[in-house]
Every structure is written in structure tokens, then in C-alpha cells.
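Every protein chain of the complex appears in place save one, which is left out.
== chain A ==
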Amino acid sequence: MAEEMKAKLKNYKTAPFDSRFPNQNQTRNCWQNYLDFHRCEKALSAKGDDVSVCQWYRRVYKSLCPISWVTDWDEQRADGTFPGKI
């Protein structure tokens, strides 16, 4: 599975179409991938597994989310005021 993920990451051009978010409003797409990356990272590092499989979510949220949003959310996570559940 890790090899497939590495191949997918190597061929990454941009965030692909996500059928969960088919319409014009992509806010939730960015938010969900941000959450998914940090949850994946937290869960796998707690188990001591290889965190690199989470990189897909990171690439997608980096493509979609404005940099200022990501900076704000990172600060909120550091402060403990992040509104999402990670």
C-alpha cells in the first residue's frame, strides 16, 4: 500500500476531482483534507507507523487551501484553539 501511495504521490499534478465535493463550493474539500492529514499523522505516529502515507492529504490541502488559512490553523493548533477535532 505504501508503494502505491508513493507512486500516486510521484505522479501528483494537482488535487484531483473529489466526488464528495462536486460543486462550486470547495471550502469543505480544503478543510476535510487538512483535518484528515493531521488525524492521520496523529493516529499513525501514536501507533509508531510510517507517517509518509499521510502525505497525500498534505499535498491536496496544500493545493486547495489558501496559505493564510493554513498558517492560521497551524497557529490555532499550537495554541490549542483549533475548532476541528484532531
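Throughout what follows, contacts are C-beta pairs under 8 Å (C-beta built on N, C-alpha and C of every residue); 3 or more make two chains touch, one makes a residue touch a chain; residues count from 1.
One rule holds in what follows: contacts and distances are computed from a predicted model.
Peer 1: From the list "Two-component response regulator", "Cytochrome c oxidase subunit 2", "Integrator complex subunit 4" or "Myotubularin-related protein 8-like", give the UniProt name belonging to the chain omitted from this structure.
Peer 2: "Cytochrome c oxidase subunit 2"
Peer 1: Taking the full complex into account, find the residue in A:Asn11, A:Gln24 or A:Thr81 that is in contact with the omitted chain.
Peer 2: Of these options, the touching residue for the absent chain is A:Gln24.
Peer 1: If the hidden chain were put back, which residues of chain A would touch it?
Peer 2: 12-17, 22, 24-27, 29-30, 59, 62-68
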